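Here the complex is missing one protein chain, while the rest keep their positions.
Which chain is which? They are A, B and C, in the order written, and residues in each are numbered from 1.
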Amino acid sequence: MTRKTFLRRLETHEGTARLEAFSDGVFAIAATLLAMEMKTPRNAHSAQEIIEALTRQWPIYVSYAMSFVYLGIYWSHHHRLYRFFRRTDHLFIKLNILFLLLVAALPFPTALLGEYLRVHDDRLRIATLVYTGMLCVTACAFVGLWIYAVHERRLVEHDLDRDFIVRTTRRYLIGPVAYAIAFLLALVDPVVSLVVSLIAAMFYLLPWELFRFADAVERADAS
Amino acid sequence: MTRKTFLRRLETHEGTARLEAFSDGVFAIAATLLAMEMKTPRNAHSAQEIIEALTRQWPIYVSYAMSFVYLGIYWSHHHRLYRFFRRTDHLFIKLNILFLLLVAALPFPTALLGEYLRVHDDRLRIATLVYTGMLCVTACAFVGLWIYAVHERRLVEHDLDRDFIVRTTRRYLIGPVAYAIAFLLALVDPVVSLVVSLIAAMFYLLPWELFRFADAVERADAS
Amino acid sequence: MTRKTFLRRLETHEGTARLEAFSDGVFAIAATLLAMEMKTPRNAHSAQEIIEALTRQWPIYVSYAMSFVYLGIYWSHHHRLYRFFRRTDHLFIKLNILFLLLVAALPFPTALLGEYLRVHDDRLRIATLVYTGMLCVTACAFVGLWIYAVHERRLVEHDLDRDFIVRTTRRYLIGPVAYAIAFLLALVDPVVSLVVSLIAAMFYLLPWELFRFADAVERADAS
Partner (left out) sequence: MTRKTFLRRLETHEGTARLEAFSDGVFAIAATLLAMEMKTPRNAHSAQEIIEALTRQWPIYVSYAMSFVYLGIYWSHHHRLYRFFRRTDHLFIKLNILFLLLVAALPFPTALLGEYLRVHDDRLRIATLVYTGMLCVTACAFVGLWIYAVHERRLVEHDLDRDFIVRTTRRYLIGPVAYAIAFLLALVDPVVSLVVSLIAAMFYLLPWELFRFADAVERADAS
């Protein structure tokens, strides 16, 4: 191995296997931990008491499911994009750690929202501000990761489709913008704010590849 | 890489490595977390006190073991089937996340059942209804994953044995049906219901491959 | 792929990657979770109060370190042996899940022992009985895994050194026997029992490969 090859290898890390393994671990733990919050009603004296205890903790079920789905969506997009990455470098690894720090903290604002979803006063407003704020920051970190990686095709394949990069970037930018709007809307009406952030989240559940495939077929037919 | 190849690659994801890594993480955490519920009796003043404290929490031991075995069975079947998968697509990843959401929540109804296993009144009935209900929903999600993957051999090898697909599907359908029956039986008699769901679970512990091999040898001998 | 090849493939699973991933997950979580038991003394009014609170929970530090080392030893032997495995089958996967169930529960008896290590009466005897009992059962499960895998070279390379198998089996059998003796000794004297089980555990920390290499060099020199 020549000194030049060695230096190039030091600078960038071929492959993303361990980065993905660490990320998968953080996602899996963050998604699963909230299940521990569901408490078994112990020493109940009647069936009625059990039913009441189980129903009383409904905000926990809601926040568990919301967190799991939310983390699941992030994980699937992380998974989706990393297929196109060929290497990592120092800053990208640090950005990915920052992103994971936010991801692992997501169950907390979600639980807060779940707790105050039933009231319709300033408590819901606070919960919605914290929640949409965190969504916005996390989405920014994710977009940051993507833009850093594709800028001048830094970490991706050198021939990655330009059109694909542009479209994907545009789509991922919708998230932070929508969450920022939702954050501001929370000051006016928390319910409207939550509907907007829900729609934004749902958008990331859609099978983009199929849309894109449809586009391409259309264009291919047109040409 | 031509545009057409790229589009095809976008649509489906070759390999299932990360999906399996994420799933393995969720399974491992869900199975292990319940061990944290076993509390060390602190500051006991006599051996008698320790023994009593240790025996008093027997429902925790039972639910730990039940959860671990149950999650272990699901993991081993997940492992068993994914060997035949060659790719994933958008909807499959989402279905897998939904399945994991249910899997990670399984320790909760199991702990509920463990707690009220010793009483024989309506409290056991409620616990059994929650437990068999969750088993049924989880089994449905698992069957759904399999059927989605093998329908027109969507995600499996294009020449995967038809007979194997039909038989496996039939065997996995037994689970949801048995748990649905157990759910209804819980209204009549919780103990009978639990025996039925136990038999259904045991069925998935069996070495199907060996049965199947026996079948095949028989048929080969016959022809 | 012929039907015969397919059936053979169904019967045994090539590779042990996912089994190892799932096991690594369980080991990592079980080893790490106990760290959560170390509680930060909150709202202390003086440095003295913090020092007292920190020292008061010394049994937690002891049991954390013991559990981590113990699980680390098991993990390293799991890792050591699985290098020689080429495939898994139905029963082996189930045995491995049973072994992991015991492994993930190890922090519990360890914490119990840590708590009563300072007293020298029947409370220590109970803790020692539970601890050595669990060690013995876990060691039996581990030996069972190994014997099942090497019996008629079921899951290992077909030409795996016979002498290596015999020696390794013998060495792994020392564990269950030593822990069983320690269990019985606990009835007489818990301290002697703990020393015996500690020596047995230390034995698995040794670099056997080097011994064996020394043996082999000796024999090679002799012949």
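One rule holds for everything that comes next: contacts are C-beta pairs under 8 Å (C-beta built on N, C-alpha and C of every residue); 3 or more make two chains touch, one makes a residue touch a chain.
Everything quoted here is computed from the prediction, not taken from an experiment.
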item: Listed residues A:38, A:65, A:81 or A:130, member touching the removed chain; value: A:130
item: Touching residues on subunit C - with respect to the absent chain; value: 20-21, 24-25, 27-29, 31-33, 35-36, 38, 40-42, 44, 46-47, 50-51, 54, 64-65, 68-69, 72, 75-76, 79-80, 82-83, 159, 161, 164, 205, 207-210, 212-213, 216
item: Footprint left on subunit A by the chain that the document does not show; value: 1, 3, 6-7, 10-11, 13, 18-19, 21-22, 24-26, 28-30, 33, 36, 89-91, 93-94, 97, 100-101, 104-105, 107-108, 111-112, 115-116, 121-123, 125-127, 130
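Going forward, only the chains that are shown with their structure count from here on.
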item: Central subunit by CA centre of mass proxy; value: B
item: Chain centre separation in whole Å, for subunit C relative to subunit A (CA means); value: 37
item: Centre distance in Å when subunit A and subunit B are each reduced to the mean of their C-alpha atoms; value: 26
item: Residues of subunit B engaged with two or more neighbouring chains; value: 21, 24-25, 28-29, 33, 36
